[in-house]
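Input: one structure, supplied below.
Excluded from the complex is one protein chain; the other protein chains are retained at their positions.
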Amino acid sequence: MNITIDSLTKRYNNKSVLDIPEMIFDEGCLWGILGPNGSGKTTLVRIVAGLLDSCSGSVLYQGDEYSDSIKKAMTLVFQRPYLIRSTVYENIAYPLRIRGVSEQEILARVNELIESFNIQSIRDQKAWTLSGGEAQKVALARAIVFKPRILILDEPTSNIDPESIMLLEEKILDYYRKEKPTILMVTHNIQQAKRLCNRIAFMNEGQIIDSGVPAEIFGSGAMPKIKEFIKKGLI
Amino acid sequence: MDNFVSGFQDAFQLIIDLDPEFFEIVRLSMVVSLTATFLAAIVAIPFGTWLGIKEFPGKRFLVRIIYTLMSMPPVVIGLVLFLLFLRNGPLGEFRLNFTATAMIIAQFVLVTPIITGVVFNGTKDRGPDIQDLARTMGSSPTQTVWLLIKELRINILSAVVTGYGRAMSEVGAVMVVGGNIKGHTRIMTTTIAMLRNMGEYSLAIATGIVLLLISFLINSLLYHWQQER
Partner (left out) sequence: MKLNKLNLLILLLVLALPFVTACSSNSEPAPAEEPAPVEEPAEEPAEEPEAVDDYEELMNTELILATTTSTENSGLLDFILPTFNEMFGIETKVVAVGTGAALQMGVDGEADVLLAHAKTQEEELVTNGDTLERFDVMYNDFIIVGPPSDPAGLLDNAPADVNAGYALIAENQAPFVSRGDNSGTHIKELSLWESSGVGTPSGDWYIEAGQGMGDVILMANEMEAYTMADRATYLSMKDDIDLEILLEGDETLFNQYGVMAVNPEKGDHINYPAAERFVDWILAPETQELISEFGVEEYGEPLFFPNAK
């Protein structure tokens, strides 16, 4: 599913935080959304995910407006995930439960993911006893267990241990290769974006100032502004 | 001091003797308060949850009214209901005054704002995160409400227990609408008020001690439950 943005704006207290005249996130691409703090990355993905209303403009998903079926085919993984007050297993099973999947199939699919994420040891642990890295693994597993066509990740690897980051990146790529969804991944880490993404959208002050393949965005022909950000280590 | 010492002795005596009249009073206290709290919970939990997640004009005003009702003196509630229930009053035909039903209604009116307020407070803090999760998981509105209730169950339980405690300890409203009739509407708090008026201080203290013991048991259960989660 591609995502088409048209004249999208968002203001807080009359201050513009987002202003995107036009943007298309191509279907089946893994987008890295970069930019300095406060550039509007999180606002953008929250609007796309249907968590936030825009002030004006539209977001279309393969030409259609946001609807229940879009909602069911899209998910967002938060920087600090909310895990429900239950076990790891139940957390990952939740999206399948509400879709009425049979208990047998839930067991198979959740266990398969638990194994592939290598979190068998915490399978029956309560969610509130997990470390940050463990919690984020559970959140990612829970997000992909129902095979969403649009996967949005809001800085999923900030403030967690390097080993967990490696595993999370691997699992994101695995899922991308296998299911070919559209992925939007907000990140601060330019190296991570280069490792994972095949498209980049660079944001500053509520606007997407450049977008395209990583080689164009970060290469020798990059915008002076972006070069400056990278040089100063602002992203 | 003698009253306290003999009060403790009498309390043990009351429990050991299994005095049928006294146990009928304890039983009715619990039946009335549990029923009122249960009915209040059915109304207040969805209402408080809804209030915690929904934005609408006039919400702040409504919240302020609920907070005010939370500290409404029971005797005022009792008086208003008593007047409504008078034989010649607007609801007179139901003949509710001096019945256990009237006491349940009075405690329901007392407890509903309390449970609503506490549930609202808990939902306001964590509700938005839970709602966001529900949306990213593709939950339907019903599934979202269900998830909210499940996730906030500790807070909801505290709200219900707070409400129950208030219902059990209240005397003003039930005295007015119930009338403290022996064997029909006499409960622990009205017994204490009556015994005090009769100068039977140690028996009054004894009843109070039993009331405290019941509260202690209920709170211990809650604490236990909260530990397990």
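Each chain carries a letter (A and B) given by its place in the written order, and its residues are counted from 1.
Just so we're on the same page, a contact is a pair of C-beta atoms (placed from the backbone, for glycine too) under 8 Å apart; a residue touches a chain by one contact, two chains touch by 3 or more.
Small disclaimer: the values here were computed from a predicted structure and weren't measured.
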Which of the visible chains would the unseen chain be in contact with across the whole complex?
B
Based on the whole complex, identify which of B:Pro90, B:Pro141 or B:Gly199 touches the chain you can't see.
B:Gly199
Residue among B:Ile42, B:Ile65, B:Leu86 or B:Leu212 that touches the chain left out of view
B:Leu86
Residue numbers in chain B that touch the chain omitted from display
86-87, 97-98, 175, 179-184, 186, 190-191, 194, 196-201
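The rule is simple: only the chains that are shown with their structure count from here on.
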As the complex stands, chain A meets chain B at residues 49-51, 68, 71-78, 82, 84-85, 94-95, 98-99, 126, 128, 142-143, 146
Taking the touch rule as given, give the residues of chain B at its contact with chain A in the complex, in rising order.
129-130, 132-133, 135-140, 143, 147, 150-151, 153, 229
